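Structure provided below as structure tokens; questions to follow.
With one protein chain removed, the remaining protein chains of the complex are shown where they sit.
Let's look at subunit A:
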Amino acid sequence: MPKPTTIIFPSMDVRGAASGGSATSGGGVSIELDSVTKTYPGQDVSAVEDFSMRIEPGELVMFVGPSGCGKTTTMKMVNRIIEPTSGSIRIDGQDVLSLSPDQLRRHIGYVIQQIGLFPHMTIADNIATVPRLLGWSKKETSARVEELLDTVQLDPAVFADRYPRQLSGGQQQRAGVARALAADPPVMLMDEPFGATDPITREKLQAEFLRLQADIGKTIIFVTHDFDEAVRLGDRIAVLSERSQIEQFDTPAAILAAPANDYVASFIGSGAALKRLSLMPVTSADLSFGAPASGGKRPQLDPTATLRDALDLLVVTGAEALEIVDADGTRLGCLTHAAISAALTQSSPTRGAGPAAGEGVHR
């Protein structure tokens, strides 16, 4: 096999092979979809119709919509698992249709819900797949495998030589993410990667994934049907309806505060205010409520908590207010029900406006 050290995307690091760099090198590039349409032969209605979107470098964009709305089809056209009928897709300005699909895919991380680990290969061999396709040396490859196993918190000494079936679902999905990251692709496509895991594992994987993305800053398209997951993970959310029509494309806070239409509102479901609170830090509220009366003892909360956590604590304890105290024990202020409500009202942006005040806490 030839040793393709070609740089597929222009602004990618000159890193044909693992330059011994960390898992955190690379970063993302932009993705632009322009009037992309997919019509399957023999069908009158397009699966995806006239889809246009620009995704900024390092952005994590969530495609949310019901089953069959075309969100997965849209995503799979980016790495040409599905070929678009018309329109253009550019990654870092480079038209993907002008590249060989196999070469293209070696530079795009791909994670699917069923994980798709190769059952007859060890975890190490699975992760080494793309580096080997790219002709990395043995030494570089095995160093990279070890590094990635650490990154996804699987002990290399324990897991490298295991076979997929010897791993739990959560561990398998971590290995799947490690495999997708192996050649440090600037772009990742993730198709409901945590969909098949139990709620506890899912939450853990989501938290780990957010931490990881904060480090690596890939450009990610993440498909899910779970709106709460979209709110939790996404920089921006595209709410899609049939034929992959974009109903709203905005930050989670903006969508929660001002759904563009009834369709989006119905997708958000009940508890929009609570979901918004989970995106706001306690410090975004008015903390100037008076100090406790002498002798009064109030529940304490860390300033890194969200307003939703605060509300939860208020309801559980029945207290009139919470003390916000940081890790050093410094008192930052005091939070009441009224302050939480006020924070919510203040942050309501006008429809379609940019990021709401106090948005983007969870990063």
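By definition in this document, contacts are C-beta pairs under 8 Å (C-beta built on N, C-alpha and C of every residue); 3 or more make two chains touch, one makes a residue touch a chain; residues count from 1.
We adopt the following convention: contacts and distances are computed from a predicted model.
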Name of the absent chain as recorded in UniProt (options "Quinol oxidase subunit 3", "Cytochrome c domain-containing protein", "Osmoprotectant transport system permease protein" or "Rieske domain protein"): "Osmoprotectant transport system permease protein"
Among A:31, A:48, A:77 or A:160, residue touching the chain not depicted: A:160
Among A:41, A:119 or A:329, the residue in touch with the chain that has been omitted: A:119
Chain not shown: contacting residue from A:77, A:104 or A:220: A:104
For subunit A, the residues touching the chain missing from this view: 79, 81, 101-107, 110, 112, 114-122, 124-125, 128-130, 133, 138, 142, 160-166, 176, 179-180, 189
